[in-house]
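Missing here is one protein chain; the remaining ones are kept as they sit in the complex.
For chain A:
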Amino acid sequence: MIPLPIPPADPLPLPLPPVILKALHLLTFALHLLAVNLGVGGTVLSFAHAARGREGDRDLVRRVAPLLPPAVTFAVTLGVAPLLFIQLSYGPFFYSATVLSAFPWLALVFLLIAGYGLLYRFVGSVASDRFRLWSGALASLLLLSIALVLANMTTLSMRPDLWRGLAASSPHGTRLNLADPSLWPRVLHLVTGITASAGMLLAGWGAWKDHAGAREAGLRWFIGATLCQAAWGTWLLLRQPEAAFRMLLSGHAFGSLALWFGIGCAALALLMAIPASLRGAARKAVGPPFLLAQGAVVGMILARDQARDATLAAVGFDPYALPFKTDWTSLAVFATSLVLLIVLLTTLVRWVLAPVQAGAEARHD
């Protein structure tokens, strides 16, 4: 049998133990996902409410929409870190996949810029009477289509057995890897997950700002999307590569526990959200399902990571086996800047949340 064309890893050692890099990778990915849920999911929800256009909807959109552009900014910024870590630990798989599907991968940049630009246009219009619905629709569509690009890269990077065929059929890297059976369920899972999480974040915002409409609408979004998720999620699970599938269903591997923890959290959140939404979405009824939904996301992030490692282990790759040599000086610089960042962020948040100056509210435009 001809060996799979998996490139060797870069010869330079990692500057930190792989475990630590993995932890940072997952942490930054979780933060990135939170911002994506808020920014991209929020865009979809805002557009949908704007399109329905009842007075309550319009009021909701007016209040929520200004949060979206900064959320997308942070989604982008926070996304850079996991992108870095993935190149570091999974370079041979990441680079091969992106080059083989280069143009779709490059499209990410244009989808992002166009979607984000249109989002600004949409948000800029909600203060007026005439919402720019087309901009909102396109912004949602473009930003969501990034899910397809990312799912394509992720699935392709885990399937070195498909690389040869793609290289032969697409020498310039113009195609998506449609040969992977998990691509479409993965995209659906992602899009629905973003929508469900955005719904819960909206409900959470409604609890914080005491906005009953937001709580009710948010819970409904969460319920609807999560119910769909049961179908897509099962589909995605069944389409996992062999090794990942066995690991996820084993019931004792860490990834399997994470998956069932995630599913359990989601199910429980659903069970609490349904009655809450039927009984007027009281403020304190939002807290527990909100936390459970975040738990579900964390569980899924861990399960996803473990599924990847299991799949790659089947082709002989172990990210923990990469050589490393801890670079203490650089680590100190990094840690110092991290501490400074936290100080800065807390200060900024404190300033923003400080009571508004008298008379300032009137000048809002």
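Keep this in mind: contacts are C-beta pairs under 8 Å (C-beta built on N, C-alpha and C of every residue); 3 or more make two chains touch, one makes a residue touch a chain; residues count from 1.
Please note the rule applied: contacts and distances are computed from a predicted model.
A single chain of the complex does not appear, and UniProt lists its protein name as "Cytochrome c domain-containing protein", one of "ABC transporter ATP-binding protein", "2-oxoisovalerate dehydrogenase subunit alpha", "Cytochrome c domain-containing protein" or "Cystathionine beta-synthase".
The chain omitted from view is touched by exactly one of A:V61, A:L88 or A:A147, namely A:L88.
Among the residues A:L26, A:V76 or A:A212, only A:V76 touches the chain that is left out of the figure.
Residues touching the missing chain, restricted to chain A, are 2, 5-8, 10, 12-16, 24, 66, 69-70, 73-74, 76-81, 83-84, 87-88, 91-92, 94-96, 98-100, 102, 105-106, 108-109, 112-113, 116-117, 120, 163-164, 167-168, 171-173, 327, 329-331, 333-334, 337-338, 340-341, 344-345, 348, 351-352, 354, 356-357, 360-361, 363-364 (touch as defined at the top).
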